[in-house]
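Let me begin by handing over the structure; questions about it come next.
The complex appears here without one of its protein chains, the remainder shown in place.
== subunit A ==
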Amino acid sequence: MTATPILEMRGIDKSFGPVQVLRQVDFTANAGEVTALVGDNGAGKSTLVKCVGGIYPIDSGDYLFDGKPVTVHSPRDASSLGVEIVYQDLALCENLDIVQNMFLGRERTRGIVLDEPTMEKMASETLDRLSVRTVKSIRQLVASLSGGQRQTVAIAKAVLWNSKVVILDEPTAALGVAQTAQVLELVRQLADNGLAVVLISHNMNDVFAVADQIACLYLGRMAAQVKATDVTYSQVVELITAGRSGDLGLQAAAVAAAGNGNGSHDAGVTDLGDMNGAQ
(Lines give C-alpha, C1' and ligand atoms only; values in the text may rest on other atoms or scores of the structure.)
Protein backbone atom coordinates (compact mmCIF):
# COMPACT_ATOMS: atom_id res chain seq x y z
CA MET A 1 0.00 0.00 0.00
CA THR A 2 1.05 3.57 -0.54
CA ALA A 3 2.54 5.37 2.41
CA THR A 4 0.47 8.57 2.29
CA PRO A 5 -3.01 8.63 0.83
CA ILE A 6 -3.37 11.29 -1.86
CA LEU A 7 -6.58 12.49 -0.23
CA GLU A 8 -7.31 12.27 3.46
CA MET A 9 -10.25 13.75 5.34
CA ARG A 10 -9.89 13.60 9.11
CA GLY A 11 -12.65 14.18 11.65
CA ILE A 12 -14.90 16.11 9.32
CA ASP A 13 -17.95 17.79 10.87
CA LYS A 14 -20.56 19.49 8.73
CA SER A 15 -23.96 20.79 9.67
CA PHE A 16 -26.62 22.77 7.91
CA GLY A 17 -28.21 24.90 10.60
CA PRO A 18 -29.37 22.56 13.36
CA VAL A 19 -28.96 19.44 11.25
CA GLN A 20 -25.60 17.76 11.62
CA VAL A 21 -24.96 15.84 8.43
CA LEU A 22 -21.38 14.65 8.94
CA ARG A 23 -19.92 13.68 12.32
CA GLN A 24 -16.21 13.06 12.75
CA VAL A 25 -15.92 11.47 9.34
CA ASP A 26 -12.57 10.02 8.32
CA PHE A 27 -12.03 9.15 4.70
CA THR A 28 -9.00 8.35 2.57
CA ALA A 29 -8.36 7.73 -1.09
CA ASN A 30 -5.13 6.25 -2.41
CA ALA A 31 -3.58 6.82 -5.80
CA GLY A 32 -4.00 3.86 -8.09
CA GLU A 33 -7.01 2.56 -6.20
CA VAL A 34 -10.76 2.72 -6.57
CA THR A 35 -12.40 3.66 -3.30
CA ALA A 36 -16.11 2.99 -3.27
CA LEU A 37 -18.20 5.31 -1.11
CA VAL A 38 -21.44 3.60 -0.16
CA GLY A 39 -24.28 4.36 2.17
CA ASP A 40 -28.03 4.63 2.28
CA ASN A 41 -29.88 7.68 1.00
CA GLY A 42 -29.22 10.57 3.36
CA ALA A 43 -26.11 8.96 4.86
CA GLY A 44 -24.05 11.97 3.80
CA LYS A 45 -22.26 10.70 0.69
CA SER A 46 -23.08 13.72 -1.41
CA THR A 47 -22.30 16.13 1.40
CA LEU A 48 -18.91 14.51 1.97
CA VAL A 49 -18.15 14.69 -1.75
CA LYS A 50 -19.22 18.31 -1.94
CA CYS A 51 -16.93 19.11 1.00
CA VAL A 52 -14.08 17.43 -0.87
CA GLY A 53 -15.00 19.36 -4.01
CA GLY A 54 -15.05 22.70 -2.21
CA ILE A 55 -18.74 23.35 -2.76
CA TYR A 56 -19.49 23.21 0.97
CA PRO A 57 -16.98 24.52 3.51
CA ILE A 58 -16.23 22.04 6.32
CA ASP A 59 -17.12 23.08 9.88
CA SER A 60 -14.16 21.36 11.45
CA GLY A 61 -11.67 18.64 10.64
CA ASP A 62 -8.60 18.33 8.46
CA TYR A 63 -8.39 18.19 4.69
CA LEU A 64 -5.05 16.66 3.75
CA PHE A 65 -3.90 16.47 0.18
CA ASP A 66 -0.81 14.40 -0.51
CA GLY A 67 -0.11 14.43 3.23
CA LYS A 68 -0.21 18.22 3.50
CA PRO A 69 -3.06 20.10 5.14
CA VAL A 70 -4.88 22.35 2.69
CA THR A 71 -7.86 24.66 2.80
CA VAL A 72 -10.44 24.35 0.06
CA HIS A 73 -12.98 27.14 -0.15
CA SER A 74 -14.28 26.83 -3.69
CA PRO A 75 -14.52 24.34 -6.55
CA ARG A 76 -11.67 26.28 -8.15
CA ASP A 77 -9.41 25.49 -5.17
CA ALA A 78 -10.30 21.82 -5.48
CA SER A 79 -9.61 21.65 -9.20
CA SER A 80 -6.31 23.46 -8.79
CA LEU A 81 -5.33 20.70 -6.34
CA GLY A 82 -6.34 18.16 -8.97
CA VAL A 83 -9.68 17.07 -7.54
CA GLU A 84 -12.44 16.71 -10.13
CA ILE A 85 -16.02 15.64 -9.55
CA VAL A 86 -18.25 14.12 -12.22
CA TYR A 87 -21.84 14.67 -11.12
CA GLN A 88 -24.70 12.40 -11.95
CA ASP A 89 -26.31 14.89 -14.33
CA LEU A 90 -23.05 15.15 -16.32
CA ALA A 91 -23.68 18.78 -17.37
CA LEU A 92 -22.61 18.52 -20.99
CA CYS A 93 -23.72 20.83 -23.80
CA GLU A 94 -25.59 18.70 -26.31
CA ASN A 95 -25.10 21.20 -29.12
CA LEU A 96 -21.31 21.02 -28.83
CA ASP A 97 -19.06 18.17 -29.91
CA ILE A 98 -16.87 15.98 -27.70
CA VAL A 99 -13.74 18.11 -27.98
CA GLN A 100 -15.64 21.34 -27.34
CA ASN A 101 -17.26 19.84 -24.25
CA MET A 102 -14.00 18.48 -22.88
CA PHE A 103 -12.38 21.91 -23.09
CA LEU A 104 -15.44 23.96 -22.13
CA GLY A 105 -14.42 26.88 -19.95
CA ARG A 106 -10.72 26.02 -20.36
CA GLU A 107 -10.27 26.44 -24.09
CA ARG A 108 -6.78 26.52 -25.55
CA THR A 109 -6.11 29.61 -27.61
CA ARG A 110 -3.40 31.07 -29.76
CA GLY A 111 -3.78 34.81 -29.40
CA ILE A 112 -7.54 35.26 -29.44
CA VAL A 113 -8.15 32.37 -31.81
CA LEU A 114 -9.23 28.97 -30.50
CA ASP A 115 -6.47 26.44 -31.03
CA GLU A 116 -8.68 23.65 -32.38
CA PRO A 117 -5.92 21.31 -33.62
CA THR A 118 -4.21 21.27 -30.22
CA MET A 119 -7.47 20.69 -28.37
CA GLU A 120 -8.50 17.93 -30.75
CA LYS A 121 -5.10 16.30 -30.38
CA MET A 122 -5.18 16.46 -26.57
CA ALA A 123 -8.75 15.17 -26.41
CA SER A 124 -7.93 12.28 -28.69
CA GLU A 125 -4.81 11.42 -26.67
CA THR A 126 -6.79 11.45 -23.43
CA LEU A 127 -9.42 9.12 -24.89
CA ASP A 128 -6.67 6.84 -26.19
CA ARG A 129 -5.01 6.76 -22.79
CA LEU A 130 -8.30 5.69 -21.27
CA SER A 131 -8.61 3.05 -23.99
CA VAL A 132 -11.94 4.51 -25.10
CA ARG A 133 -12.94 2.80 -28.30
CA THR A 134 -16.65 3.45 -28.26
CA VAL A 135 -16.89 6.82 -29.96
CA LYS A 136 -16.77 7.04 -33.74
CA SER A 137 -15.41 10.56 -34.06
CA ILE A 138 -14.44 13.10 -31.42
CA ARG A 139 -16.12 15.75 -33.57
CA GLN A 140 -19.53 14.10 -32.94
CA LEU A 141 -22.11 16.21 -31.16
CA VAL A 142 -22.74 15.04 -27.62
CA ALA A 143 -26.45 14.88 -28.54
CA SER A 144 -25.67 11.86 -30.71
CA LEU A 145 -23.98 9.90 -27.91
CA SER A 146 -25.46 7.17 -25.75
CA GLY A 147 -25.65 7.49 -21.97
CA GLY A 148 -22.48 5.45 -21.48
CA GLN A 149 -20.60 7.45 -24.07
CA ARG A 150 -21.69 10.69 -22.40
CA GLN A 151 -20.44 9.36 -19.07
CA THR A 152 -17.16 8.54 -20.81
CA VAL A 153 -16.89 12.08 -22.15
CA ALA A 154 -17.64 13.55 -18.72
CA ILE A 155 -14.98 11.35 -17.13
CA ALA A 156 -12.46 12.10 -19.86
CA LYS A 157 -13.18 15.81 -19.33
CA ALA A 158 -12.34 15.37 -15.65
CA VAL A 159 -9.04 13.62 -16.25
CA LEU A 160 -7.87 15.86 -19.09
CA TRP A 161 -6.27 18.25 -16.61
CA ASN A 162 -3.79 15.89 -14.97
CA SER A 163 -6.18 15.50 -12.09
CA LYS A 164 -5.08 13.30 -9.21
CA VAL A 165 -8.43 12.51 -7.63
CA VAL A 166 -11.58 11.85 -9.65
CA ILE A 167 -14.90 11.49 -7.86
CA LEU A 168 -17.72 9.83 -9.77
CA ASP A 169 -21.26 10.29 -8.50
CA GLU A 170 -23.30 7.21 -9.45
CA PRO A 171 -21.79 6.90 -12.92
CA THR A 172 -23.75 3.77 -13.79
CA ALA A 173 -27.12 4.66 -12.27
CA ALA A 174 -28.85 5.33 -15.58
CA LEU A 175 -27.03 2.84 -17.77
CA GLY A 176 -27.81 -0.53 -19.30
CA VAL A 177 -25.73 -3.67 -18.77
CA ALA A 178 -23.26 -3.27 -21.63
CA GLN A 179 -22.76 0.45 -21.00
CA THR A 180 -22.27 -0.16 -17.29
CA ALA A 181 -19.51 -2.61 -18.15
CA GLN A 182 -17.87 0.01 -20.39
CA VAL A 183 -17.95 2.65 -17.70
CA LEU A 184 -16.65 0.30 -15.01
CA GLU A 185 -13.82 -0.70 -17.29
CA LEU A 186 -13.02 2.97 -17.68
CA VAL A 187 -13.11 3.44 -13.88
CA ARG A 188 -10.61 0.61 -13.48
CA GLN A 189 -8.47 2.10 -16.24
CA LEU A 190 -8.36 5.44 -14.42
CA ALA A 191 -7.05 3.81 -11.27
CA ASP A 192 -4.56 1.72 -13.22
CA ASN A 193 -3.29 4.99 -14.74
CA GLY A 194 -2.40 6.07 -11.21
CA LEU A 195 -5.37 8.23 -10.24
CA ALA A 196 -7.27 7.99 -7.01
CA VAL A 197 -10.85 7.21 -7.98
CA VAL A 198 -13.77 7.66 -5.59
CA LEU A 199 -16.86 5.84 -6.80
CA ILE A 200 -20.22 6.62 -5.25
CA SER A 201 -22.61 3.80 -5.96
CA HIS A 202 -25.70 2.03 -4.73
CA ASN A 203 -24.98 -1.01 -6.83
CA MET A 204 -23.04 -3.63 -4.87
CA ASN A 205 -22.18 -5.55 -8.05
CA ASP A 206 -20.44 -2.48 -9.42
CA VAL A 207 -18.70 -1.86 -6.12
CA PHE A 208 -17.32 -5.37 -5.84
CA ALA A 209 -16.39 -5.42 -9.53
CA VAL A 210 -13.99 -2.49 -9.38
CA ALA A 211 -13.38 -1.24 -5.85
CA ASP A 212 -10.15 -1.80 -3.92
CA GLN A 213 -11.54 -0.22 -0.79
CA ILE A 214 -15.06 0.29 0.44
CA ALA A 215 -15.99 3.20 2.68
CA CYS A 216 -19.42 3.00 4.22
CA LEU A 217 -21.29 5.96 5.65
CA TYR A 218 -24.11 5.40 8.11
CA LEU A 219 -26.22 8.38 9.19
CA GLY A 220 -23.40 10.85 8.85
CA ARG A 221 -20.70 8.68 10.42
CA MET A 222 -18.06 6.63 8.71
CA ALA A 223 -19.09 3.10 9.70
CA ALA A 224 -15.99 1.56 8.21
CA GLN A 225 -13.44 1.88 5.45
CA VAL A 226 -12.15 -1.57 4.57
CA LYS A 227 -10.42 -3.49 1.81
CA ALA A 228 -12.94 -4.87 -0.65
CA THR A 229 -11.36 -8.32 -0.41
CA ASP A 230 -11.81 -8.42 3.36
CA VAL A 231 -15.58 -8.13 3.40
CA THR A 232 -18.46 -9.98 1.90
CA TYR A 233 -21.42 -8.63 0.02
CA SER A 234 -23.76 -9.17 2.97
CA GLN A 235 -21.37 -7.51 5.43
CA VAL A 236 -21.39 -4.36 3.32
CA VAL A 237 -25.17 -4.43 3.12
CA GLU A 238 -25.31 -4.71 6.93
CA LEU A 239 -22.90 -1.81 7.26
CA ILE A 240 -25.11 0.28 5.01
CA THR A 241 -28.37 -0.60 6.70
CA ALA A 242 -27.33 -1.01 10.35
CA GLY A 243 -24.00 0.77 10.59
CA ARG A 244 -22.28 -2.38 11.89
CA SER A 245 -21.62 -5.95 10.99
CA GLY A 246 -20.06 -8.18 13.62
CA ASP A 247 -16.73 -6.63 14.60
CA LEU A 248 -16.95 -4.11 11.80
CA GLY A 249 -18.63 -0.77 11.97
CA LEU A 250 -19.85 1.52 14.70
CA GLN A 251 -20.23 0.34 18.27
CA ALA A 252 -23.76 -0.23 19.48
CA ALA A 253 -23.74 3.03 21.47
CA ALA A 254 -22.64 5.04 18.48
CA VAL A 255 -25.23 3.38 16.28
CA ALA A 256 -27.90 4.30 18.77
CA ALA A 257 -26.55 7.83 19.04
CA ALA A 258 -26.44 8.19 15.28
CA GLY A 259 -29.86 6.57 15.10
CA ASN A 260 -31.60 9.14 17.28
CA GLY A 261 -29.75 11.80 15.40
CA ASN A 262 -28.62 14.09 18.24
CA GLY A 263 -25.98 12.19 20.20
CA SER A 264 -22.86 14.16 20.88
CA HIS A 265 -20.09 13.03 18.64
CA ASP A 266 -17.44 12.40 21.23
CA ALA A 267 -19.57 9.63 22.75
CA GLY A 268 -17.93 6.40 21.83
CA VAL A 269 -16.85 7.10 18.29
CA THR A 270 -14.77 4.09 17.56
CA ASP A 271 -15.49 3.71 13.93
CA LEU A 272 -13.16 1.37 12.25
CA GLY A 273 -11.96 3.85 9.67
CA ASP A 274 -8.68 3.37 11.50
CA MET A 275 -8.57 -0.22 10.34
CA ASN A 276 -7.47 1.21 7.10
CA GLY A 277 -4.31 2.57 8.67
CA ALA A 278 -3.52 -0.80 10.16
CA GLN A 279 -3.52 -2.58 6.84
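Remarks
We take it that contacts are C-beta pairs under 8 Å (C-beta built on N, C-alpha and C of every residue); 3 or more make two chains touch, one makes a residue touch a chain; residues count from 1.
To be clear about the criterion, contacts and distances are computed from a predicted model.
The subunit not displayed here is recorded in UniProt as "Xylose transport system permease protein XylH", chosen from "3-oxoacyl-ACP synthase", "Beta-barrel porin-2, OmpL-like. bbp2", "Xylose transport system permease protein XylH" or "Na(+)/H(+) antiporter subunit F". Annotation: of A:G42, A:P57, A:P117 or A:G194, A:P117 touches the absent chain (contact as defined above).
Looking at A:L168, A:A209 or A:M222, the residue that reaches the missing chain in the full complex is A:A209. Residue-level contact of subunit A with the missing chain is found at 76, 87, 89-96, 98, 100-101, 104-107, 109, 112-114, 117-118, 120-121, 124, 127-128, 131-139, 141, 143-144, 178, 181-182, 184-185, 188, 209-210.
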